[in-house]
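Missing here: one protein chain of the complex. Every other protein chain is in place.
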Amino acid sequence: MITLYHFFFLTITILILVYMYRVFRGPTVYDRILGLNGISTKAIIMLTILGSLYERLEMFVDIALGYAVLNIIGGLAVGKYLEQKRTREC
Amino acid sequence: MSPRTLILKTIGLFGLWILLSGKLDAFHLSIGFFGAALIAWINTEPQHLDEPPLPLARLVLYLPWLFWEVVKSSLNITKIILDPKLPINPRLVQYPTNLGSNTAVVLLGNSITLTPGTVTIEVSSSKLVIHALDDESSNELESRSMEQKIAEVFHSRGQT
Amino acid sequence: MLTVDTLLIFIGLFFLTVAAIGVIRLPDVFSRSHALGITDTLGNFFVLTGVAFYQGLTLADVKIFLILLALWHLNPVISHATLRAALRNGVRPWIKEKK
Partner (left out) sequence: MIRPHDSVIVHTLARVFTPIIQLFALYVLIHGHDSPGGGFQAGTLFAASVILPVIAFGIQGSLAVLERRAIILGAVGILLYAGIGLLPLILGGEFLNYGELPIPGMETSARRHWGILGIETGVTLTVAATAVSIYYSLRERGEEEGK
């Protein structure tokens, strides 16, 4: 049975593809990081919508929380690495 | 050395545990309590024990105001993005501040970033560098209403 | 059939779409982060509250609120760290030419 939630799911997938364009196209590496951050946010939203589709919201919400936490640490680590890479080369 | 911060942290973490777990039997509650106490003890360094606690009540009053600001500026940015002419005028704004405490500056910086149209780029205890997207956002920034609100949150305790 | 939850999610999806358009249209990394800001705040807020309304009040709603709180705190920090790295490594913001 197709419900509205399937439609929401599809829309967010399309939005992720739009962000993928930014990630592949660049032009700077910072654009790519911001695009990836946008994709992870969409993935978190997608997990909650998937949870309501499968009627297992309490389970998917846990996954989404863990994902949010790991996402911030990844983002910070990459940002810090890019910031320090240049100062080390100089 | 007062253990007040430690106790407050434990209570806060234990409350979070109850929200997360949702199980109220003895096993889960005791694990949650001892876990919260252990985590609070690990993460509290001696120099942080005497810090004044956050003015939580005033902070809760600040949040709806911030939310309203976010809604207003979000609509503004939405209008700009959907405009075919793309009427943006980005600039870097130097924003000196005299809020004093680090926590207040961090709250200011994060609120500025959270409001679409302005992003905090550099932050130190006396100056922020902010990127503003268009004229309206930078005017909003120049009016310093956000800084005043945060100063109210943090300073009225000291005066009374 | 338009209930509260689907209405809220539709509003949220509108903001998410606007943010995606902004990420494509805007000229440089600094202005793109403003577009991401809309997603991070309003888009997430509407979609997640919509999902929370879907099942009525359960424990999962509390956790959705926690996710929202976490996203509101964490995403500005990532934006800040990334843009700071960009500025320090010599990426200059795009400026409108004076006519």
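The chains carry the letters A, B and C, assigned in the order they are written, with residues numbered from 1 in each.
Operating definition for what follows: a residue touches a chain if its C-beta (ideal position, glycine included) is under 8 Å from a C-beta of that chain, and two chains touch if they have at least 3 such contacts.
Computed from a prediction, not measured in an experiment: that's the story for all the values here.
Judged over the whole assembly, touch between the missing chain and the shown ones holds for A, B, C. From the options B:A40, B:I88 or B:V153, the residue with contact to the chain not on display is B:A40.
Contacts to the hidden chain, counted on chain C, fall at residues 73-74, 77, 80-81, 84. Where chain A meets the chain that is not shown, the touching residues are 58-59, 62-63, 65-66, 69-70, 72-73, 76-77, 80, 84, 88.
Counting the whole complex, the residues of chain B in touch with the unshown chain are 9, 13, 16-17, 20-21, 28, 31-32, 35-36, 39-40, 42-43, 45, 48, 102-103, 105-106, 109-110, 120, 123-125.
The rule is simple: only the chains that are shown with their structure count from here on.
Using mean Cα coordinates as chain centres, the one most removed from chain B is A. Centre-to-centre separation of chain A and chain C, using mean CA positions: 11 Å.
Touching two or more other chains at once is no residue of chain B. Contacts with at least two other chains are made by residues 19, 21, 33, 40, 59, 63, 66, 77, 79, 83-84 of chain C.
Here chain B touches chain C in the complex through residues 19-20, 22, 70-71, 74, 77-78, 81-82, 86, 88-92, 109-110, 113-123, 129, 131, 133, going by the rule given at the top.
Contacts from chain A toward chain C in the complex involve residues 4, 8, 11-12, 15, 18-19, 21-22, 28, 30-31, 33-35, 37-38, 41-42, 44-45, 48-49, 51-52, 57-58, 61-62, 64-65, 68-69, 71-72, 75-76, 79-80, 82-83, 86. Considering their complex, residues 15, 18-19, 21-22, 25-28, 30-31, 33-35, 37-38, 40-42, 59, 62-63, 66, 72-73, 76-77, 79-80, 83-84, 87, 93-96 of chain C touch chain B.
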